[in-house]
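Note that one protein chain of the assembly has been removed; the remaining protein chains are unaltered in position.
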Amino acid sequence: MTEQQLMALLPFMVLAAASIVIILLIAFRQGHTVIQVTGFLLMCLVIFAMWYVRGVLPQTIAPLLIVDGFGALFTGLIVFCVLVVGLFSYIYFEEREENPREYYILIFLSTLGAAILTISRHFMSFFIGLELLSISLYALIAYLRTRNNAIEAGIKYLVLAALTSAFLLFGMALIYMETGSMDFAVIAQRLNAAGKSSALFLTGFGVMMVAVGFKLALVPFHLWAADVYQGAPSPVASFIATVSKVGVFAVFLRFCQELHLQNNSAVMMLISAVAILSMISGNILALRQQNLKRLLAYSSIAHFGYLLVAFLPGNNTGVEAAVFYLTAYAITILAAFGIIILLSPGEKDADSLSMYRGLFWDKPFMAIVLTVALLSLAGIPLTAGFIGKFYVLTAGVEQRAWLPVIVLVITSVIGLYYYLRIISTIFADSPVTIQKERSLNQFFYTASYAALVVLTLLLFGIGVMPAVIIQGIKQFLVIDR
Amino acid sequence: MILIWMIIILLAGGILCWLLSKSNSPAIKWIALLAVLIDLVLLLNIWLQHGQGLTANTGNWMIQYQSAWIPSFGISFHVAMDGLSLILVMLTFFLGTLAVLCSWKEIEKRAGFYYFNLLWTLAGITGVFVALDLFLFYFFWEVMLVPMYLLILIWGDKNRRYAAYKFFIFTQAGGLLMLISILALYFIHGAQSGTYTYDYLSLLGTRIDPSVAKWIMMGFMIAFVIKLPMVPFHNWLPDAHSEAPTAGSLILAGLLLKTGAYGIIRFVLPLFQQYAADIAWWAMLFGVIGVIYGAMMAFAQTDLKRLIAYTSVSHMGFVLTGIFAFREIAMQGVIMQIITHGISTGALFVLAGMIKERLHTRDISQMGGLWSYMPAMGGAAMLFTMASLGLPALGNFIAEFLILLGTFQANPTFTVLASTGLVFSALYSLRLMQKVFLGPPNAPHKVNDISGREFIILAALSISIVLLGLFPQAVLDVAGKVISNKLYVIR
Amino acid sequence: MASYSVLAVAAILFTLGLIGVLTRRNVIFILISVEVMLNAAGLAFVAAGARWGQPDGQVMFLFILAMAASEVSVGLALVMQVYHQHKTLDVTRLNVLKDDIDIQEIKVQ
């Protein structure tokens, strides 16, 4: 283990340390605020560390991990999301007078899991990261055990997650059986040596797809998404929507990259089929949904369908597109959930659409943020979502993947309808005012508002001046070449 | 650079209005008005500068401005203005000014946000007319959509939600198809020349193999004919027009429809000339169908604004037919039609708005004999109905005459069919006059004639329509050098 | 070749577990069936390791055991809560969260 490798792992160590630090703080009877602030600083520290060690990248920590630009990029995105989620969580839990301390342990643990996924190059690290992520998620989802059916959501997620990880393991076992290695690179070599990909390998991959599909909520493994989003506390829901999906997608992308699966017609066929199914059913399911959290769940199903379209080419454009899309998507979804959290009155979440009637005339700021987020999801210009969709389409057209592209277009037209439905509700007359008691801590309100402002500005900024981000992504991605 | 400033002024003005919306002060209106007027003046200045030189050098770009935007995609912020754009932008600002004026009294609640949307729509439209980078074009194409949607959604009439959805979704559906086509073009050109760019001027040279080209062109065409609108893609129009507030209808009819025609002229014909020639027959056919179908629908309507909306369908049918005749005369006619239809139909919508303000209904069966209450408005209405049925000495006649004259050389049969549109237009126009202004007086209460502000609006419109009818050459010259370009016409 | 037959056994086990998950209504039994599936996967790993004469298979199995344990512990905690709140362990009774589309259609004139 060279010193450089240690250096490269520094951010992840900090991340791991974070949860321990929190445990200690709790042991020392520190209050919510302290923990919150510490957590915030630690996350900033992670990002700083990432920036600090960028020089030594890429580093391979054989056999399990590889820290390269790719990983750094996704980790950065994940940590950013956690920062925002954490910020929102404070108010959310303060208003519910729950004891939120352990919440932070769990959230940092699962973040660590996601982070490990982004840098894993081996089935074991893949598996460990995934389980770290999901096991802490079970607890997180059910964290507010007395409230809006969190438990039910938790059980559902638990059963299905456990089931699918069994599939994952079995698939891994099959591939291991076939290739005699769990190291992505080695597997790739063996496969090339074998020439054509064997049935056993394909089966294995297919079985693994179940787990991946589950975590990314791809059709037909998407059924849990809506219930869990609805049942889980809003911050956790946003966490699932962003962090866990980013992490899993990262490792999936790396896996396919390493094995050059994009050249494997069977796999591509499978993936595009899944993509098309997800786009269609996601959008159709959302059409008449009245519950905002469920609706976001469905739209996220559709969006990961779009994302797979970008994923299809497997060339640089594809990866860039995917990363960019994820970034835009994460920011958008965080903004949307931020609004939900801030509007949620103490007892329950503000998830029924009727609560947003005429919001614009009551709380213009929030309404604008939400509207921008929705427009971004719908992919309307001036917002990041548009550039994202544009990027994805570019990748798709470049690959001449006409069928998925056409489906993408048609479904996003269908999708327009429900985004417009929310927007028209927001701008409808006769506003209903959501009365919600201001909690004591004004500071965190301003902080959250600030966060929302930042997110919105980011949405616009990326939408109008995407060049900066794209350049950044490119630079990071060249690191691992 | 000046072009950018025009757009920026509108955007900034809009934001300013919005910021002031808390204090529901009259200043808002004035700011909006000022913003548009400044642009109008700037543009007039440009015309005076380049208008003459224009005739000399064959349709070159008067003004160009280009700066990198998203270099990694070869997207640049490239705007330019030639005769065609000049005319259309002129129309934009002219109607924009009137739109602000006719919202003056109509919009009381949430004025700030209203003018924000109004100005941003105008900005988007302006952008569409000057963009020379396909990505930028698409960008503006969508930008003008959202504020328009909000205009309909918030300040619209009873059935506004439905109309707003329909408007947005129809346009977006077309837009995305266009986006795909743009991308395909981008890659094909890149593969050929090695430089990946969205720049219109460099894409012009692209050679595309026929099988693909047909599809790519279809992408563009569908987007544009939905906006135009062409039967059977016209269904968003009657709802949007009839539900939108007066200014909204004015902008929809006067400007948004024109973006479709502009798109076809600017992009489809030059980029895919021979393939455009292949579909010419079908396009003209649908144009003719539009002329007749729209007229018949208009004749049946009882909702004043719906009626006018369907007349737009009919008039735009002439545009489609004229464009695909590939004759210079017809193309000039199309340009004239774009302008004059904008003015005449816009004026009719303004009048409809005024009537609605007074009678609180759009149902013409509840009107009648209004002339005896408001002779002045009646006179104006007479003028514009006559314009819309193509009475000589008014602009629309020049347009339709030139279109038909040119089209006849391309396809006599369709021209004859389209000419029946002249008869049909007489049918619905006179029916409109009869139901609304003539016949036994039938008004719930005493309604008073037009106010000073309304007089200014109507006077401006009337004068321009008459001038266009008597001295069209001024316009024809500006557009002429662009149109006579071999890209647009078959000699 | 032996390893393949072992793999076959694993596959059968896996399927049995899956069937269990499908047929059982009681949360606890479902969890147990999942355990069976996990162990089937573990067995497959061992078989694979045996085939290539590597220890990795066993190592992986250990990981699986650890994970399974932690999973079950969290799972049981949740189960307790479920029983506490709903006075039942029948998963099919846990269906408060679902799509209830109230037919609010846009008017199509």
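Note that the chains are named A, B and C in the order they appear, and that numbering of residues resets to 1 at the start of each chain.
Just so it is clear, contacts are C-beta pairs under 8 Å (C-beta built on N, C-alpha and C of every residue); 3 or more make two chains touch, one makes a residue touch a chain.
The rule is short, and it goes like this: contacts and distances are computed from a predicted model.
Comparing "Hydrogenase iron-sulfur subunit", "Sulfate/thiosulfate import ATP-binding protein CysA", "NADH-quinone oxidoreductase subunit L" or "Peptide ABC transporter ATPase" against the UniProt entry of the hidden chain yields the protein name "NADH-quinone oxidoreductase subunit L".
The chain we do not see here touches A, B, C in the full complex.
Summary of contacts with the chain left out: across A:Met7, A:Met124, A:Ala185 or A:Leu202, the touching residue is A:Leu202. Here one chain is not drawn; of A:Phe12, A:Phe88 or A:Phe214, the residue touching it is A:Phe214.
Screening A:Ile119, A:Leu285, A:Leu308 or A:Ile473 against the full complex identifies A:Leu285 as the residue touching the chain left out. Interface with the hidden chain, as seen from chain A, comprises residues 155-156, 159-160, 163-164, 167, 199, 202-203, 206-207, 209-210, 213-214, 220-224, 226-227, 265-266, 269-270, 273, 281, 284-285, 287-288, 414, 417. Where chain B meets the omitted chain, the residues involved are 166, 231-232, 234-235, 238, 296-297, 299-301, 327-329, 332, 369, 371-372, 375, 379, 382, 386, 391-393, 397-398, 401-402, 404-405, 408-409, 412, 415-416, 419-420, 422-423, 426-427, 430-431, 434, 437-441, 470-473, 476, 480, 484. Listed here are the chain C residues that touch the chain not shown: 18, 21-22, 25, 30, 91-92, 94-99, 101, 105-106, 108-109.
The definition used in the following text is that only the chains that are shown with their structure count from here on.
Centre to centre, using the average C-alpha position, chain A and chain C are separated by 23 Å. Computed centre separation for the pair chain B/chain C is 61 angstrom, with centres defined by C-alpha atoms.
In chain B, the positions touching at least two other chains are 161, 165. Each of residues 421 in chain A touches at least two other chains.
Interface of chain A with chain C (complex): residues 123-124, 127-128, 131, 135, 138-139, 142, 145-146, 149, 151-156, 158-159, 162-163, 165-167, 169-170, 172-174, 176-177, 180-182, 226-227, 230-231, 285, 288-290, 294, 421. Against chain A, in their complex, chain C makes its touches with residues 3, 7, 10, 14, 17-18, 21, 27, 30-31, 34, 37-38, 40-42, 44-45, 47-49, 51-52, 54, 56-57, 59-60, 63-64, 67, 70-71, 74-75, 77-79, 81-82, 85, 91, 94-99, 101-106. Only residues 361, 375, 380-382, 386, 390, 393-394, 397-398, 405-406, 409, 412-413, 416-417, 420-421, 423-424, 427, 466-467, 470-471, 474 of chain A touch chain B when the two sit together in their complex.
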